[in-house]
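Every protein chain except one is present and positioned as in the full complex.
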Amino acid sequence: MNDARIRTHPILGELPPRKEIRFAFNGIPMQGLEGETIAAVLLAQGIRTLRYHEASGRPRGIFCNIGHCMECRVTVDGIDGIRACLTTIKEGMEIHAGRKLPAPLKRGGVTP
Amino acid sequence: MTDIVIIGAGPAGLSAAAVCAEHQLKVLVIDEFMKPGGRLLGQLHREKNGTWWNGWEESASLTRRAEQSGADIRLQTSVYHLQSDHQGWNVYTSAGIIKTPYVLLATGAAEIPVSLPGWTLPGVMTVGAAQVMANVHRVKPGNRGIIIGLNILSFAIARELQLCGVEWEAMVLAPNAMLHPLYASPRHAADLFARTAHLAPAFWMRAGGKLLSFSWAKTLTVRFFPKSGVNVWGIPVRLRHAATEIIGKEQVEGVRIVEVDADGAPKPGTERDIPVDFVCVSGGLYPLAELAAVAGCPLRYIPELGGHIPLHNEHLETPLKGLYVAGSITGIEGAKVAMAQGRVAGLSIAFHHRKGDRRLQEELLHAVRDVHQTRESAPIQFHPRITEGRKAMKELWNAAHHNG
Partner (left out) sequence: MNESETIICRCEEVTLGELMSAAKQYRCSARELKLRTRAGMGYCGGRVCRHAIDTIARLANDVPDPHEPPLKHQPPVRPVSFLHLGGEAN
């Protein structure tokens, strides 16, 4: 796998072999390793954008990575507001980035 | 039936858990992370004697001891509220409400960011986020990055990330002295060098560090500081440059830096854009005391400890019956002090639970002394005036109880 995983580390040692987990992100099938968080496995593949700001639509990714900032919230198996930095991937998980919400009553807003 | 709920499975929480369980209390430790150890997990540094201190191993050892003593550790569980009633405490968690007579808040600290245009782009993260991604999850946060904000934590993490193969463009100051008075100041950065001089490998850095202890030398050095920066572990530390904007369309592509004068004021016309693929911001740490606040515990503002701190005494009791605090929630310090405090909290709770136990009282006294000794032997402090801060809390506690 050509990715950003740190397989060998001078102090922390080698990464032990782990089971491959299949999941999907935004409908695209992907693979990760058992025990990895959603944020980590996506970052390993160079995917930084985890959601789009609900009002502005601007892309957001991890910021604190420990569950404080809520920036990394994704929809997992239909449930919103799941922190990608605290959630480990499971076989068959379906993950979606949150999108900009419609604002039909706002001046200049779009009705879907 | 739970006797004590410990919120936070970091060094303070785990140490307290072992002590309480060893004294026959039914212990439940709750943490929202998927591994026990808290922020100890990602830590890695070289001691003065050359050996490597590994937070992973330390966490495993603390967890083992807590579990072997009989403590229950529940991970991936969040606490969203804390309220007392006539029976004791109600801990509201994502896995249900737990009733308990004793609660120990060991929730640690949160990071203060540096804010600048473009900082919401994917690829900008706190320095702690980078540490956790690399050392805990074993994923590189990026290939070539820049750190905005100089402090003990950002220096330590810069070094740790080098070990993971990350390249650093530089470490620079924060912009906007109004928002970030310390982090935008070259003088404050120079002062940091004075305190950390003994960690610097090169002889001239060590000599330079000692010179900086006097304010006149500080001014002299900041004015004549090489504009290209100095190298610490091969990382250019540019305390005459500040980042002014993070550039990119969908994610970080680069950062704009500007030269600043000795007072941190930007020199117009010196802006340069540098390509980087990720950015770490570091504006300090503050105690995560939100649960203490919602529980109704009074707080006191003590900047030497890092911010608003739950009022507590040397036995780590708060004014609220059955509510205790330990670790960075009491003031920002390292893991070793947190562990020592965890021991104090555990003994304090056990002593309260088993009133009149003389031996426990003795142990508690020793444990409190141990915290002071651990503090004194620490090679480096995040907050240099930590002892003053601890003294201030003691005085505020005494004042509150004198009038109460």
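Labels A and B are assigned to the chains in the order they are written; within every chain, residues are numbered from 1.
As a convention for this text, contacts are C-beta pairs under 8 Å (C-beta built on N, C-alpha and C of every residue); 3 or more make two chains touch, one makes a residue touch a chain.
As the structure is a prediction and not an experimental result, all values here were calculated from the model.
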- Task: Write down which of B:116, B:305 or B:367 is the residue touching the left-out chain.
- Result: B:116
- From the listed residues B:167, B:245 or B:370, report the one that touches the chain absent from this view. B:245
- Query: Looking at B:84, B:162 or B:176, which residue reaches the missing chain?
  - Reply: B:176
- Query: In terms of residues, what is the contact footprint of the unshown chain on chain B?
  - Reply: 32, 78-81, 92, 94, 96, 110, 112-113, 115-120, 175-176, 178-179, 245, 283, 286, 288-291, 293-294, 298-301, 303, 307-308
- Hidden partner chain, residues of chain A it touches: 53, 55-56, 58, 60, 63-64, 68-71, 73, 79, 81
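The rule is simple: only the chains that are shown with their structure count from here on.
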- Message: Taking the touch rule as given, give the residues of chain B at its contact with chain A in the complex, in rising order.
- Response: 32-34, 39, 44, 52, 54, 56, 76, 78, 110-111, 113, 120-126, 128-130, 132-135, 137-142, 163-165, 250-252, 288
- Note on the structure: Per the touch rule above, chain A residues touching chain B in the complex are 4-7, 9-12, 15, 35-37, 39-41, 43-44, 48-50, 53, 58-68, 86, 88
